[in-house]
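Below: one structure in structure tokens.
For this view, one protein chain was removed and the others were kept in their places.
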Amino acid sequence: MEFTLKTFIFYGFAFLTIASALVVVTVRNIVHAAFSLMVTLFGVAGLYVFLQADFLAATQVIVYVGGILVLILFGVMMTSGRLEMRIHIERGQLLLGGLVAVALLMLLLTVIANTPAWKNLTDDGTKLPPTTERIGELILNGPFLLPFEVVSVLLLVALIGAAMISRKEIRD
Amino acid sequence: MVVPLISLILLCPLAAFAIFGLLGLAKRSFPRQDYLSTAAMLVGFVCSLLLLREVVPNPETHTVKWISLGSITFSMGFYLDSVTAIMLLVVTLVSSLVHIFSIGYMHGDPRYPRFFAFLSLFSFSMLFLVVSDNLLGIYIGWELVGLCSYLLIGFWFEKDSAANACKKAFLTTRVGDVGMFIGMMMLFTKFKTLSLYGEGGIFTLAASLNTGDMVWLSIAGVLIFCGAVGKSAQVPLHTWLPDAMEGPTPVSALIHAATMVAAGVYLTARMFPILTETSSLVIAYIGGITAIVAATIAIVRFDIKRVLAYSTVSQLGYMMLGIGVGSYVAGLFHLTTHAFFKALLFLGSGSVIHAFHAMHAHAHDDEHDHAHEDHDTHEHAHGDDDAHGHDHEHGDHDLVHAHGSEIPPDQDMRNMGGLRHKMPITFVTMLIATLSISGVPFVFSGFWSKDAILGGVLERAMEWNSVHHYLLFGMALLAAGITAFYMFRLIFMTFFGEPRNQEMHNMAHESPLSMTVPLLILAVLSFPVVNKFWFNADYVKPPEQPHLYAPQHAHVSPDSKTEGKGFALSLFGVSEAVAAEEAGHDTHVDGEHHGHSPAHDIAMVLSICVAGLGILLSWLFYHRRTLSAESVANSFRPLYNLFWHKYYFDEFYDGVLVALTVWKARLFAQFDGSVVDGIVNGVGRLTRDFLAVFVGFFDNRVVDGIVNRVAEVTWAVGGRIRRIQTGAIQTYLFVVLAGIVLLILIFRAL
Amino acid sequence: MLLSLMIFVPLVGMIVVLLLPRESEELVKRVTLLFTLIPLALAVALFISYDRSTAGTQYVVNVPWIQAFNIQYHIGIDGLSVTLLLLTALLGPICVIASWRNIEKGIKAYMALFLLLETGMLGFFAALDLFLFYVFFELTLLPMYFLIGIWGGPRREYAAIKFFLYTLFGSVLMLVAMIAVYLNSNVVNGVADGLRTFDIPTLITLAATQGHALADQHFQIWVFVGFFIGFAVKVPIFPFHTWLPDAHVEAPTAISVILAGILLKMGTYGLVRVNMAMFPQGLHHFTNGDGFLGNSLALLGFINIVYGSFCALAQTDFKKLVAYSSIGHMGFVILGLAARNSEGITGAILQMFNHGVISAMLFLLVGVLYDRAHHREINGFGGLGSKMPVFTGITTLAFMASLGLPGLSGFVGEALSLLGAYEKFKMLTILSTIGIVVGAAYFLWTLQRVFLGNLNPKYEALPEINGREILTLAPLGILTIVLGVWPNFAINMFSESVTNLINVLQAI
Amino acid sequence: MTLQHYLVISAILFTLGIFAVLTRRNAISILMGIELILNSCNLNFAAFSRFMTPPEDISGQVIAIFGIVLAAAEAAVFLAIILAIYREFGSIRPNDVDTLKG
Partner (left out) sequence: MQPLSNIESLLYFSPEILLVIFAAAVVLLDLVVKDRESIAVAYLSLVGLGCVFAAVLITHFSFGNADPVSLFLGMVRLDEFSTFFKILLLLATAATVLFSLRSEELDARLQGEYYALLLAITLGMFLMASSTNLLMIFISLETVSLTSYILAGFLTHNPRSSEAAFKYITYGAVASGTMLFGLSFLFGMAGSGDLGHISVRLTELLASGQVSPLAVLIAITFVLAGVGYKIASVPFHMWSPDVYEGAPIPITAFLSVASKSAGFALFIRFFYAGFGSTELMQAVNWPFMLAIVSALTMTVGNLAALPQQNVKRLLAYSSIAHGGYLLMGGVLLSAEGVGAILFYLVVYLFMNLGAFYVVVLIANEVGSEMIEGYRGLSSRAPLVAWAMVIFLVSLAGIPPFAGFFGKWLLFTAVLEQGYYWLALVGLLNSVVSLYYYARIVKAMFLEDYDEEATSVSFSTGTFALLSVFVIPTILIGFLNIFYTFSNISVAVIPM
């Protein structure tokens, strides 16, 4: 794999994603964490672009950054006073959590490295056609129709449920 | 005729008891239980008499299947030979007389009907034992008489001493019974039957055993004999019998003198054919030791009933000795004569006690209902007067009770004296019995039977040139002398001399007719001429002992083994019968044809001498008072103490237990209060105080403890799991993820 | 049909009782009595009409039940079952009468549970399908739990749950063994073929067939152990016995009677019906007299006898004493069964029946005393013999029967067991006879402490046993005497069955 | 830009998400961790779709899209519940919410 601009940008995105994710999990201030998460999400979107998943990247930006992240920020604002912005971390917990996380990472890396089927699959850079249309086809006329419909019900349920639970008091 | 007669003999007393039991269940009672029971017994007696006529030289067996299990059958049945017939007669006769005697003696007792019902049950059991043709039947009767003994000793159960004594009697005999049962198991396992007679019976099968089985057979024989040791109160299980005198005196006469205790002798005689040399010797030794031990103890007793009790033990030892040395006929003969004169002695003593007792009742103006509780009060009152200070050495700890150290005043010979004028019939009859038991020659039956045994021992000793048997002969002779001594001591102290307790003496009187008549009848039976009528010795034949071999050094060949049939028995026609039998079998060829062996003559002379000596000494000590019992006692203090304390048997049994109790008390202090107050004598207490508490402790702490520990651990684990459930969600998540990692790692390793 | 009727009549009775109004207590009692008398009548009819000359099962009903597992509703009786059925049916009405006055609360529920219990017990003794057998076995647990737990003494909760847990523990091991038997029931020479079965007679045949998986010695040993523990808890065999004293002491009188009279017999019955008949090789392994394992069954019997007797000796609670004596007496059953010969097994079976009768009497007697004095402390009595002569008489009878006095039923079973056992296990049997002496010791000592001596002034006014109580005791007392005098009355019921069993045992 | 690159990135994201979930003492931070986890999954699907299936088969991408949608729904409900918790307990620190335990 030669070192081209493309690869440079790829590594840039990769670094951005991981570094910001690291910030998300370590930073003490929750608002900082939220913004850091935004960077991560953008980074992942960028990686989607590298995978030639244009529609997916767009969805990632719109839904995650536009929706979920805003939701999270709202949540932060509604639950945290100035003092609550700081996240408590306990050393013992950090150690145990770190241990489990590292163990998992080691396992996953072992698997990734030792699975021949996943080895040496290089992105040859062939340009694929845009995915939006085909995705539409798959969802509305393909095998993903049922999941699509079910997810719509799920969203409705989530809507009703979220509204009901977060409601301050019951009208009467 | 035989079966209906025997059935009638058995069923009459049983029916008398059953009526009582059934009415009792309905909470009523038959008003004339006494007559009912007595009548039942008399019917039995008449039947026995008829049966005596029926008996032919060849024994009869009648069996019915009792339990059948595939190839194995347990039968119940009658075996009727002359011995059975004689035993039946003795039992029914003595029992009838005791019934009659009791009508007077027990009059006014609150549980009067019950007494007769128990007597009936006893008679049935005893008769059943006697007629059984198999070991199982004998064992059944054996245990049933034990039960009756228990019930009757404890008849006045309000007395603690009686309650203790009855339990002691049952338990002690049961120890022996277990031995007997083990012996039965051995025989059964070998022969697959418990029937004694007939083709498939034990005796026939045992006859064909070879020498290799002798050790086994000896053990079995000794084990069976264990039952007899218990029941016939042989050393070392004899201690219950003197205590059993807590029962009413007629009971002592019937059960603990004439019949039940003789059952052991009867059993041993029945087992005669399987006795080996070793087991015979064991039996003989036990008998000999018992005879002398009991006799020496009897010398120093003051309780009239206990003197008689020890005398009984001693005489039973005699009979055992007789059987043990092969003097089958002599042993049985002594059994029968002893039954009569000892019953007579007991009834006579009962008469005396009754005389005194009635006085008590009047003196204290008690209702009859509580008459017997007087014993308690007087025991304590009298305790201080007790001349024997050393008694208190053992009296001061609460564990040892009721070994005869507390004598009821109406039984204490030291309160008596000069009664011969007050109670002439009692006196005369008792004197006859005493003469008989002491072996006063020729006129009295006791002399003949005792002499037969002595002769048998000496004869065996001479035949086999056996040191053992010479020793046994010496013991027997000594016992005979002592017997004469203490029996006359009894007579002198009771009937002669001056009244020692004038108040009691004044109140004493001759007993009513219902009591004196049985005495007279029994007295008549103490004369040999009368015995000749029923001891049909022509038919009393010793069975063969196929496994009794003379020792190597014997100078007489086994062929010439003789039966105890000296002059004494020849008087009763025994020798002819035996000779005829032996000639027929052609196995024993001996001088019987031409008279009797010299051993019997020697024995007779010696026995007359020692008896005379005994009586003489007794006369000097207790009548003439030329010699002082006190001073002799003082000069032989250790020996006296030994006798007084009955060779420390009870103390030994108790002492071991006391030690254990003390040790235990330290260990299980909390149990002490509840456990010590009850008193179990002998082995019973050992087990209760030590083993049982330990086992109970073990059960609660260890067995349950393990289970509880498991349960606790389970709970603890449950609690631990609970603690993981902290309520903090991140702990849960940690468990999940760590769980995943662990699962993967574990299964990767697999 | 007769048999099914007998089993399910109490169940019908339970439903009837449940439908009765709660207030009409007398009616409830009468109805219950009626519904326990019907099985008794039927049992007597069975007892009379049972053909004694054959070992085969009679009155067989065999209809499919759960076809998926080839489970059948298969019931029938042989000599052993019919004897125990009679005992069960007899104790039923007796217990109802014994409960007549002294159950104060919830008489309706009590009676209903009692009837359910009776169905379970009757069904257990008649079941010839292993699955059905197990279901009936467990069916008795629940009513028993409540009967002890609700109507018991002060520590009733503890006793009830202890009983329940112990038995369940045993029965799950039994369940494993049972399933293992089922799964192997169609395997011949390693090849599974045909339907599996729970049918006990079939399984017995299969277990004796050369090459059949059930006939494999190794398999038999393990399965034997599984079943054995299940039954051992019930018997109870040391060291699984500790539930028994607690349960007995806390249970109301009638329930103690059932516990000692029937429930313990379920254990030994199971041993005979399943362990011995089905796994003769397993049995042989534990009774062949070789080494520790070869003596283990007899050893357990011995331990039970001696241990139970000594524990009884240490008790000061009358009921606990009787309870421990039960442990001792069940030891004779185990010893007899270990002997594997006709004397031993007959003795054991007879002892089962006799112990059922005698221990029932003993518990009833304790109950009589408790109802009057409201305590059971042996040392707290004294001299009752003069106050209650009839009661004393009956107690003496029961004690004597229990300590094995010849002429009463207890002796025959004990003696036969010992005779049989001696043939195989000489030393253990001789040692076991200690139990006879100790048995006499604790009973006599109790008799002395309670009835002999001077009357305890506290009990001057103690009333004599009444007619109702005599009514409960008399049949048992009569049975005790009858069986003591004429044991063949019972033995010829099952002697053919025993012969049959011996043939199975000797076939290996 | 091999498959393994993407997989390693995704694995790291996943692990960081797990780390956050385990260690952050704030409900919203936990939610962020969950989002990281879900993002790593989606990235996996997209990468596998690119490399392991034929070019014309983009079902992996579609699955990722569904993943995003589900994440959104979950986040919405999660936040609603966080608000409820805040209302009832006055805190969104997970350790304060531990009345149910044992």
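Letters A, B, C and D mark the chains as written, and numbering starts fresh at 1 in each.
Note that in this section a residue touches a chain if its C-beta (ideal position, glycine included) is under 8 Å from a C-beta of that chain, and two chains touch if they have at least 3 such contacts.
Keep in mind the model is a prediction, meaning the values are calculated, not measured.
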> Touched by the hidden chain, which of the shown chains?
Replying inline: A, B, C, D
> Quick one: which of C:V176, C:L431 or C:I481 touches the chain that's been left out?
Replying inline: C:V176
>> Using the document's definition of touch, tell me which of A:G67, A:G98 or A:P147 contacts the absent chain.
In response: A:P147
> For chain C, which residues lie in contact with the unshown chain of the complex?
Replying inline: 65-69, 106, 109, 134-135, 138-139, 141-142, 145-146, 149-150, 156-157, 160-161, 164-165, 168-169, 172-173, 175-176, 179-180, 182-183
>> For chain B, which positions touch the chain that isn't shown here?
In response: 714-715, 717-719, 721-722, 724-725, 727, 729, 731-733, 735-740, 743-744, 747-748, 750
> Which chain D residues would touch the chain omitted from the figure, given the whole complex?
Replying inline: 7, 14, 17-18, 21, 27, 30-31, 34, 37-38, 40-41, 44-45, 47-48, 52-53, 57, 59-60, 63, 66-67, 70, 73-74, 77-78, 81-82, 84-85, 87-89, 94, 97-102
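Here is the rule we go by: only the chains that are shown with their structure count from here on.
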> Count the touching C-beta pairs: is A-D or B-D ahead?
Replying inline: A-D
> What is the distance in Å between the mean C-alpha positions of chain B and chain D?
Replying inline: 97
> When the centre of a chain is set as the mean of its C-alpha atoms, what distance in Å lies between chain A and chain B?
Replying inline: 103
> Counting in whole Å, what is the centre-to-centre distance of chain A and chain C, each centre being its mean C-alpha position?
Replying inline: 71
>> Two-or-more-chain contact residues of chain D, please, as numbers and ranges.
In response: 18, 22-23, 25
> Do you know which chain A residues sit against two or more other chains?
Replying inline: 93, 96-97, 100, 104
> What residues of chain D sit close enough to touch chain B in their complex?
Replying inline: 18, 21-23, 25, 30, 94-95, 97-102
>> Under the definition above, what is the set of chain B residues touching chain A in their complex?
In response: 730, 734, 737-738, 740-741, 744-745
> Contact residues on chain D for chain A in the complex?
Replying inline: 1-9, 11-20, 22-29, 31-33, 35-36, 39, 42-43, 46-47, 49-52, 55-56, 58-59, 61-62, 64-66, 68-77, 79-84, 86-87, 92-93
